[in-house]
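Complex shown without one protein chain; remaining protein chains in place.
Right, subunit A next:
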Amino acid sequence: MIRTVAGAALMAAAVISGMSMPARADAAADGLAAAKEKLAKYAAKPVFVPPGEPFDAKACAAGKKMLSIPNSSANPFLKGIIDRMKKAGAEVGLEVTEWENQGQPSQWVQGVEFAIRDKYDIVDLISGIDPATIEPQVKAAKEAGVKVMTSHFYDPSDTQNPFVSSSLTIGFGEVGTVLANWAAVNTEGKANILVIKSDEVPPTKPLMEGLRSELAANCPNCKIVQEVNVGVTEWATKIQPSVQSAVQANPDIDVVIPIYDSMSQFVVPALRLTGKTGTVKVATFNGTPFVLDYIQQGLVDMDLGESLDWIAYATVDGHLRDLCGLGSPAALNVPFYIFDKANAAEAGTPAGYDQGYGDAYLSGFRTLWKLQ
């Protein structure tokens, strides 16, 4: 009896597995095709999509001033955005000033209080300052008639702080999906991934959710072998040994995803020391120039970037729309662009922050602002 049942079970298992094999293969092939299709959008030169109706930006900005507070003025990415915002603002007559700081919340507090005292029209919290950290000041600013807005900070899935006037969100979840699809496509749907992340940075959560869900959807045979969480202040001391240990303990790892590209300066030496340069692929996000140089040198395989100048124009556009009661666009609408071996040289040698993305946005915004 037992033998009969066991035999029947075995046969059933054989039949089921025989049936499910092609089904799984089909799912994998379909997923790979979907991943390829989604990636194509980011490999093409970015196209300008107007974030709203044309408006007379000069009339709107006349006599207005904006104080931009970056997460830290020592961050060249943020400093670069604000420098370009000053230029974009000058085109329409908006005075943009940076509140220089070293990343300390007490300095952000001073910045908002300065804006209230000096009767600024807009306070722009750029990338990384959570309004909840300085909520009393944000509330005071609102009560004093100063509009506090955020840019390049919230993911569309986040809930905006109630005292913030408007937010130009950035799709960190979307970034996660691009990284997932790239890993799937470049390993023929069999990626074994090591992720380096920093949970303390707010964008990490939506980015990782996007990465995980897209892998689950498009790459059934891909797996995240290990996720290593490293605090920002410990990148220099922890990332390299962690990557070395992980790729040695799990020789199957064939893709490393440091989710922010400045992490890659510690991933590259780890792969070099373990003899894995070239065999383990590195995909990352931000478009920082030295990482684009790494791509040209064959040390990193892909970097998903955004143009700082484009971000600057889009931020000025979005904030002016809110200021003048035109309704702020929900998102920053700055397209992501994939840099890899084929096009990294377009970013310049050595690479720059704005090169390689095209300049469709310049005439786009100028037309939208009725400057031409």
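Here is the rule we go by: a residue touches a chain if its C-beta (ideal position, glycine included) is under 8 Å from a C-beta of that chain, and two chains touch if they have at least 3 such contacts; residues count from 1.
Throughout what follows, contacts and distances are computed from a predicted model.
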| item | value |
| --- | --- |
| Missing subunit (named according to UniProt) among the choices "Ribose transport system permease protein", "Protocatechuate 3,4-dioxygenase subunit alpha", "Tripartite tricarboxylate transporter TctA family protein" or "Succinate dehydrogenase/fumarate reductase iron-sulfur subunit" | "Ribose transport system permease protein" |
| Residue, one of A:112, A:125 or A:230, that touches the chain absent here | A:230 |
| Sole residue of A:79, A:142 or A:205 that reaches the chain not shown, by the stated touch rule | A:79 |
| Residue, one of A:248, A:279 or A:363, that touches the chain absent here | A:248 |
| Residues in subunit A touching the chain absent from view | 74-76, 79, 226, 228-231, 233-238, 240-242, 244-246, 248-251, 262, 265-266, 268-270, 272-275, 288-291, 293-294, 297, 299, 350 |
